[in-house]
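With one protein chain withheld, the remaining protein chains of the complex are depicted in position.
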Amino acid sequence: MSGVVGIVSKKKVGKELLFSLNSIQHRGQDSAGIIVSDGKNLIRMRGSGLVSEVFSEKNLNNIESHIGIGHVRSSPEGLNQDYNIEPLFSFIKGEEFSIGNDGNIMNYKSLKKDLENEGISFHTHTDSELIIFLIARYFKGDIVESIRKTMAKLIGGYSCVIAMPDKLIAFRDRLGIRPLMVGHNEENIVVASENAAIEILGVDDYRDLEAGEIIVIDRDGYKSFKMEEDLNPRHCIFEYVYTSRPDANIDGINSYMFRRRCGETLFKESPVDVDLVCPVPDSGTPSAIGYAQASGIPFAEGLVRNRYMGRTFIKCTQEEREIAVKQKLAPQKAVIKGKRIVLVDDSIVRGTTSINLIEQIRTAGVKEIHLMITSPPFKYPCYYGVDTPNKDKLMANNLNIEEMREAIGVDSLHFISLEGLISASKTDGESFCKACFTGDYAKYGEKI
Amino acid sequence: MSGVVGIVSKKKVGKELLFSLNSIQHRGQDSAGIIVSDGKNLIRMRGSGLVSEVFSEKNLNNIESHIGIGHVRSSPEGLNQDYNIEPLFSFIKGEEFSIGNDGNIMNYKSLKKDLENEGISFHTHTDSELIIFLIARYFKGDIVESIRKTMAKLIGGYSCVIAMPDKLIAFRDRLGIRPLMVGHNEENIVVASENAAIEILGVDDYRDLEAGEIIVIDRDGYKSFKMEEDLNPRHCIFEYVYTSRPDANIDGINSYMFRRRCGETLFKESPVDVDLVCPVPDSGTPSAIGYAQASGIPFAEGLVRNRYMGRTFIKCTQEEREIAVKQKLAPQKAVIKGKRIVLVDDSIVRGTTSINLIEQIRTAGVKEIHLMITSPPFKYPCYYGVDTPNKDKLMANNLNIEEMREAIGVDSLHFISLEGLISASKTDGESFCKACFTGDYAKYGEKI
Amino acid sequence: MSGVVGIVSKKKVGKELLFSLNSIQHRGQDSAGIIVSDGKNLIRMRGSGLVSEVFSEKNLNNIESHIGIGHVRSSPEGLNQDYNIEPLFSFIKGEEFSIGNDGNIMNYKSLKKDLENEGISFHTHTDSELIIFLIARYFKGDIVESIRKTMAKLIGGYSCVIAMPDKLIAFRDRLGIRPLMVGHNEENIVVASENAAIEILGVDDYRDLEAGEIIVIDRDGYKSFKMEEDLNPRHCIFEYVYTSRPDANIDGINSYMFRRRCGETLFKESPVDVDLVCPVPDSGTPSAIGYAQASGIPFAEGLVRNRYMGRTFIKCTQEEREIAVKQKLAPQKAVIKGKRIVLVDDSIVRGTTSINLIEQIRTAGVKEIHLMITSPPFKYPCYYGVDTPNKDKLMANNLNIEEMREAIGVDSLHFISLEGLISASKTDGESFCKACFTGDYAKYGEKI
Partner (left out) sequence: MSGVVGIVSKKKVGKELLFSLNSIQHRGQDSAGIIVSDGKNLIRMRGSGLVSEVFSEKNLNNIESHIGIGHVRSSPEGLNQDYNIEPLFSFIKGEEFSIGNDGNIMNYKSLKKDLENEGISFHTHTDSELIIFLIARYFKGDIVESIRKTMAKLIGGYSCVIAMPDKLIAFRDRLGIRPLMVGHNEENIVVASENAAIEILGVDDYRDLEAGEIIVIDRDGYKSFKMEEDLNPRHCIFEYVYTSRPDANIDGINSYMFRRRCGETLFKESPVDVDLVCPVPDSGTPSAIGYAQASGIPFAEGLVRNRYMGRTFIKCTQEEREIAVKQKLAPQKAVIKGKRIVLVDDSIVRGTTSINLIEQIRTAGVKEIHLMITSPPFKYPCYYGVDTPNKDKLMANNLNIEEMREAIGVDSLHFISLEGLISASKTDGESFCKACFTGDYAKYGEKI
């Protein structure tokens, strides 16, 4: 999982990139990077950790730049090497070039193998480097044309930002799987994974890029280009369930209201008699409020989230990791002791997080826990950019619901139905990618 | 404002100090420090920023230590120099000595002047250094005796932890103004400002230090000592209103339940007809839930808190500071647009934060804002350790409630009554320091 | 200019790499880097500055490695970007790969253009990246074969070290222009630009790699391979004049003795009547001693070298740069005031250093300065790895000796003759590259 931003401004960009990046920090906490243009050259700063950790010592005020991109990244296990931190820097036919991407290329391995067979050596494990090599390969002077040809080769979800010394380019995959937006006011044109990163700069006028859209921005404004062939979009439904901030407006849907309606729906589908409705913060909160209000059962914060969590506490021994979990979410004894509660969470992937969490809540002396999940069972890995384990590690793939309930150790376990989830979106659901629930992966060239 | 921790363990302490400190990070975000004993010498690590920022690069695993103290600190303007970062290190009669303090000494200036007249030069602006010099002055071989004599001189609120190569000492001021607790299990004895820092290490058995109590801890256990003269305690009521984490249990009162009852009381005292009850997170949330449930009005998150806020975004230009505020709390248009809302916040000190916040919420197109404050008007500066401005900068000291309402720009403004606040505590209120609301400062020697 | 080292050891390598690198720090002070193998993966550490600056904070003891390479580099103006710091890291057909190089590829531009036209994008400005792409291109499973094919393409001087997870490879260009040696004892096999980096590890048994030799080293030992076609070697004569340490033994010649004989020869060719013979330290010292002893004129240190020079003092304003020069070499008034001196220096390239130095010496009140240069006029740029300016910036290309004398401001100016220089080598001079003095560049394919 990743988040991208790009800014072209009449004023200097620098701290602005950090403000934007920090607004989408929830999309990746393992590394952060920016690349800015000083008009002639690109300058890169990047490192491991949160935006505020990586850039705390840098004097961004010294940078005279009007164009820049940024990236935050949550690195899958084993791929956290420094050289993988985006944005990547390169030259295309001698011209400086940089790229940041949110997403995943399904045919990465085969495309990479083709290039390696032609004698290209890769310097990183990132999809972005593959995209660079493809663009370089197709580049004959027209960057849009070479991106278009590259996109025709790529299967998967991707939202890319590119900085060159004199311009910024953004493009979204042909099914519009991963989110990407562009906003502008008199001073700035801003591209980002989520609107929070646009609005933070005082830009209120924004729109989603269409599936397959390419936009080129320089200090005069921006131009939009499209892939010739139009495909039906398949926007990731999991963005609303978990990935995005609650205030995200992606492809016409507000995540907060969506989540809230999920809570209402869950009550309709799975009413239980309890004393309190508690969320697993933060993504579970709107749904818990929805459940509480639909049911009339009091809403309560049964878990306290520590809002200061940095890098230090991530890489530890097993014992330390348990402390880290506890530190992130502490059960509120005074609130939940002796109570029967509904606990609302967004999803169960491996199941280990839920098991640990429930175990910890039990120590607070809670009487009954009824776990409500605001998404259907997660049975199929995502190949489009959400970091998920192999199929055999997905709890819902191995166990039925009763077995899951027992493994997690709750009194009852309820998932929202796929229909319920779709109804909460207030759409017919046709334009969603729901592969993680259904196994129905969209591929280009197939009839969708 | 500050937070302190101290650990004596049968195992190594190191990361444990960080886990504890991180649990009370909300008590101070400007600097962090630890001092540990290797059995013979004290070793100090400290720096500006969050715990996770200061210690991210340190290899704490290499430290062989069983005794250590830690400190987080929010530095008042102009006093953020490195040399002020606690714990402080010194020698008393050649023996290594270190101290961290949460609180404020009211007679700091006069005591310091006395010492300077005797030819002592200070190295920092901290109360802690004054305490060191006093302890050194009275030290004749018995550390407890010299602390007792020092405490007899000090007027104010203070909760101190001291590390020496072979022991840890903690003491709480004679009115028990600032919180301080001690807990223990088979492996650890832990002292801390709040129970979160104790419970995170798996220690569930803890108690408050009494007002005027001194405890000395070494690897064999701990001993307790008292000031001869007993005073009626005056615990800071603002800890429950704002300072502490919601899961804090301080001097017999749980902050979350207290805040929740404040919300209920506020509804009883100031019922208004609105569409939604929204908190200013995080301290306003339990009260907003209380107000919502007492009134039957739906509770909603009208503001989104960004949970990744680091140091970078603190020291900026005016414009950048506005962005920083916005970044911290973004209004949720989809939730509050066109709505009449009750907004629940903990307090109004200078008033500037409220003014900025309301202005920002207005941009989201809210129809009416009724601001509910879970504390009485804050009219008098705190001299016991809560960082407040001079009296003439306290909004409630300069304006009446109607003037404040107008200045802040809300449709109505309501403060909980002092009686209401006390009733929410479920005590008779006698043991609280309420000076910030009443101006009735407790002083030693006076009849209280 | 650069220096390379590579170590395969039965013990851990880590600090050993630093000891070796530090021994050849004179070959490049702008950046330093190492790459070590942990048996499975390569780990890179690098940064701007001296070895002792880049690595001062790293805990090299934690690295479990038996294979590693290192690089120090003096970056030509405008190419000091971080991404150019070697060793470079890459993957060849998915296998981790890294390279460090001392030298310069003459046909870099045309080879790069060819690759770019085929759609390869470069990430750095280094020759080493070109070498990686060529090796990758030719790689079909046999790394030696692909290096051989790569060498057949490359025109220029280069001494490369390659680290892979399980082995170390070193190769020297087909004319043997840049130095490269290999030594071994029971514990270590060490490859390096100069013997100082080998001897520092207690390895006294070493030999030069032959021109066009490739060696592959793993923990079992090393194997040597050769290009099919043998060429007459053309070893850089400037190594003995300036580049190498005085204790270097390169291709059978000891630099110190060579320099000393240059001083004797200079006296024979250009005897002058003075009070003192002073060197420009450090490269001028042995020659000044030689001149002094041949002439019977007292030798004296007229300039004091500050032996603590770090990075800080390099990037400055013009005024600061002057201070930096002065700081590096301060004239010794007490020694040279009122004296007629012979000043012995190694070479005049741009002439600016000489002009500044003489101006400074004049402030010490010296009576006469006779400047002796231990190399012939430097008229032609080096294309083989010695960092030289364009031909039109070479002083000896623009001015005759009398004009140079006047520009530099000395009483007389003398260069050693090319014959004199060769005679000091005690060889017939056939195996030297002398292109900087003669313009006779060796090229592959030409009859040499």
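Letters A, B and C mark the chains in the order given here, with residues in each chain numbered from 1 onward.
Keep this in mind: a contact is a pair of C-beta atoms (placed from the backbone, for glycine too) under 8 Å apart; a residue touches a chain by one contact, two chains touch by 3 or more.
Keep in mind it's a predicted model, so treat the numbers as computed, not measured.
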Checklist entry - Where does the absent chain touch, in terms of which shown chains it meets? => result B, C
Item to check | Identified contact with the non-displayed chain, of B:Lys12, B:Arg137, B:Lys153 or B:Lys167 | outcome: B:Arg137
Next on the checklist: For the chain not shown, which residue from C:Glu301, C:Asp387 or C:Asp411 touches it across the whole complex?
Outcome noted: C:Glu301
Item to check | Omitted-chain contact residue, chosen from C:Ser74, C:Gln327, C:Thr353 or C:Asn398 | outcome: C:Gln327
Item to check | Residue of C:Val8, C:Val51 or C:Ile422 in touch with the missing chain, whole complex considered | outcome: C:Val51
Checklist entry - Which residue, C:Asn185, C:Gln293, C:Asn397 or C:Ser431, contacts the hidden chain when the whole complex is considered? => result C:Gln293
Checklist outcome for this item: In the full complex, subunit C touches the hidden chain through residues 15, 18-19, 22-23, 25-26, 29, 49-53, 55-56, 196, 199-201, 245-247, 249, 254, 256-257, 282, 285-286, 289, 292-293, 298-301, 304-313, 316, 320, 323-324, 326-327, 330, 332-335
Checklist outcome for this item: It is residues of subunit B that touch the chain not shown, namely 44, 82-83, 88-94, 97, 116, 118-123, 132-133, 135-139
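Note that in this section only the chains that are shown with their structure count from here on.
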Checklist entry - Hey, how would you classify the chain contact layout here, line, ring, star, complete or other? => result line
Checklist entry - Since subunit B and subunit C share one sequence, what rotation angle in degrees maps the C-alpha trace of one onto the other, as a multiple of 5? => result 180
Checklist entry - Hey, which chain is the most central one here, using CA centres? => result A
Checklist outcome for this item: Cα centroid separation, subunit A vs subunit C, in Å, comes to 49
Checklist entry - How many angstrom lie between the CA centroids of subunit A and subunit B, rounded to a whole number? => result 35
